[in-house]
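First the structure, which I've put down as structure tokens, then a few questions once you've had a look.
Complex shown without one protein chain; remaining protein chains in place.
Then we have chain A:
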């Protein structure tokens, strides 16, 4: 697109700038629509598992429910508690929402279709997702209220303990793929080691446990059930969201679901072949890669909802134990195992 703008007589810098802005809009606007539909899907799946109907009044099959909710929230008054730290109170949802959006810049939707094809793509994802916690911490602190503050402290401890495990999982993937670039990681999954017909690191016996660890960690990372201790309504009212209302509350909501979709995308990109078809058969490549990616993301989203509907919430000390005493040693062990295996087979002794 840069070239097209240049042909209109623009300078290279500005043409690049304009085409990047358009690229951002092309990703962000459908993402917002996807978030609305995903909230609807989540409620429907959840309802089906509880033998309820779920939203079915607004629009055909209740499809417009999320938009109705959005409109309602938009028309409400934003209430700021008098003792709250006003600036930070309003900044917190903005941070959550922005951070959920910026990571999409490096997600490859198809071979070569990515907004920013940077070398350190995976590190960028890690960096951006480690920022997500600031929205929650700031919301909890600036509300100047007990329960949000507890929630903020829980969020900080939870994030730090899971990011370590996620870091090791990511390292094991990077070791195998030999690159931090997300497109290169997807390409490296073409015909995994051993049986040459399956696409995806998850089919590799050494990396499969890492895929499981990553899936569970991504539940914890997005604050979804069973790790939604930051908004555990039986203990903390609504956690960090307690004092929020109207659009500032909606931004948290949107950011949270954008994060969930992102984690679904990352699960499929890192372990299940991203935009590649699951089997390395030429005829399957006739289907565009973006369809495969969306199918995989849909599967993972269903799994997220499934877990939310069926698994009881963890206790806080159980969560900490899982992070530090199970996932951390396990993922560290597999980093050793995988690097040892690669030394043996690829580099040679």
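Criterion: a residue touches a chain if its C-beta (ideal position, glycine included) is under 8 Å from a C-beta of that chain, and two chains touch if they have at least 3 such contacts; residues count from 1.
The criterion applied here is as follows: contacts and distances are computed from a predicted model.
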Name the chain not shown, per its UniProt record: "NADH-quinone oxidoreductase subunit J", "TRAP transporter large permease protein", "Solute-binding protein family 5 domain-containing protein" or "Ferrous iron transport protein B"? "NADH-quinone oxidoreductase subunit J"
Sort through A:131, A:206 or A:295 and give me the one touching the missing partner chain. A:131
Looking at A:153, A:188, A:247 or A:303, which makes contact with the chain not pictured? A:153
Quick one: which of A:104, A:147 or A:180 touches the chain that's been left out? A:180
Give the residue, chosen from A:120, A:197, A:284 or A:344, that touches the chain omitted from the document. A:120
Of A:163, A:231 or A:280, the residue that touches the missing chain is A:163
Can you list, in ascending order, the chain A residues touching the missing chain? 11, 13-14, 16-17, 88, 118-120, 123-124, 126-127, 130-131, 133-134, 137-138, 141, 149, 152-153, 156-157, 159-160, 163, 180, 317, 321
